[in-house]
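Below is the structure I would like to discuss, written out as C-alpha cells.
Now for chain A:
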Amino acid sequence: MRVALFVPCYVDQLRPQIGLATLDFLTAAGFEVDFQEEVICCGQPFLTAGETKRAAALGARFVDAFQHVDAIVTPSGSCAATLRRHLESLVAAPAAASVAAKTFELCEFITKESACPPLSRPFPHRVGLHASCHGLRELGLGTPTETRAATRIDPARELLSRIPELEITSLDRRDECCGFGGTFSVEEAAVSTRMGLDRLEDHGRGGAEIVTSTDVSCLLHLEGLSRRRTLPFEIFHIAEILAASALGHDLRASAEPR
Partner candidate 1 sequence: MGHVDRAREFVRDESRTKWHDESLWFVRAKRDDAADTVPDWEALRDEAATIKRDALSRLPDLWRQFETAATEAGAVVHWARDAEEHNQIVLDLLEERGFRRVVKSKSMLTEECGLNPFLEARGIEIIDTDLGERIVQLRNEPPSHIVMPAIHLKRSEVGKLFEKEMGAPVGLDDPDALTALARKDLRKRFIAAEAGITGVNFAVAETGSFVVVTNEGNADLGTALPSLHIACVGLEKIIPAPSDLAPFLRLLARSATGQPISAYTSHFRGPREAEDIGSPAPAMHIVIVDNGRSDLLAQPSFRDALACIRCGACLNTCPVYRRSGGHSYGTTIPGPIGSVLEPSRDPKAHAELPHACTLCGSCTNVCPVRVPLHHQLLTWRAHLAEGGHHPTRRRVAFGLAGRLFAHPRAYEILTKAGRRVARRLPTAWLDRLTSPWTEARTLPPIPARSFREQMRARARQATKGPR
Partner candidate 2 sequence: MSARDQILAALTRHPAPPVEPARPESRPEMPANPWSVLEERLAQNGGRLVHSHSGAWIDSVKWPCEFAELTHVYVAKNVPESSPTPPASQLSPTAHLSTLTSRGVGATAKAMRDLEPLEVTVLYADFAVAENGAVWHVPASALERTAALLAEHLIVLVPASSLVATLHHAYERIALAETRFGWFLSGPSKTADIEQSLVLGAHGPRTMQLVALES
C-alpha cells in the first residue's frame, strides 16, 4: 500500500525529526511512503482564523496533490481533523470527499490497518498522554469524558500500551484542552498560557516525565511553557516514541542542536 506522508509547515520547520520518525515508522510498518514537497499546509490555520477562501485554496492544492494515493497520513491530529471534517465543504473538486475520507492521523492509520511493527525496545519512562481535542472530538480517537455514547478505542493509548516498560500516567482531567487553539495561543496568550500550565501541573501530579500527544501544535505550546519555567518535562511526539521502540531511534540525538 502506498501512502503519502503529509508534514505540515511547523513540523517541517520546527520539529523535522517528527516527520522523519513518522516516515520511518510507517516504512517499518510495511508501507511505501511518498512525500510531496508541494503541499505545505492543510489550511487549518486559515480556516480557524475565518480566512475561508485561503483555506479553500490550500485545500484545493491538497486534493490535487493527493487524490491518487491510497491514503494520506500525518503526525498531526488537528490537520487530519480539519481535512476529514471540512475539506469537502471547502473544496468543490469531486475528489475532495475521497481525499478527506482517506486522510488519517498516524496512530489512527496504524491501528486501522493493524500494521504496527513490533514495539520491542523498552521505553522505561512515565509518559503523560495529552489527548488532542481535534483527534478526540473531531476524529473520534477515544471517548471524550462528556459523552455517554459507546466507547471508542484511543489508538495512541493503545499503541503506547504495547511498549515494554512504558507507563502511561494518569490525569485528573483526562481530556481538558491544553489551550493552544491556533491563533488563540497568541491572541489570547494569557488564557492560553494558564490553560497550558494547568495541563502541565496535572501531568506533574500524575508523575509524568515525558508528555506526548498525536498533535505537534499542542506539544509546541506545552514545550514552550515548560522550557520557559524550566519544568521537569520532556516533550516528544508520539511518532518519536513509537520509532524509538520499533526502530531504536535515539530520541534525544534526533534533534539537531541549536
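Just so we're on the same page, a contact is a pair of C-beta atoms (placed from the backbone, for glycine too) under 8 Å apart; a residue touches a chain by one contact, two chains touch by 3 or more; residues count from 1.
These made the cut because all candidates are chains of the complex that A comes from, given by their letters.
From a predicted model like this one, the values you see are computed outputs, not experimental measurements.
Student: Quickly now, which of 1 or 2 touches chain A in the complex? Give its number.
Tutor: In this complex, among candidates 1 or 2, chain A touches 1.
Student: Where on chain A is candidate 1 touching in the complex?
Tutor: The touching residues are 7, 9, 11-17, 19-20, 23, 35, 37-38, 40-41, 45-52, 54, 57-58, 61, 133-134, 136-138, 144-149, 173, 175-177, 179-195, 198, 220-221, 223-225, 227-228, 255-258.
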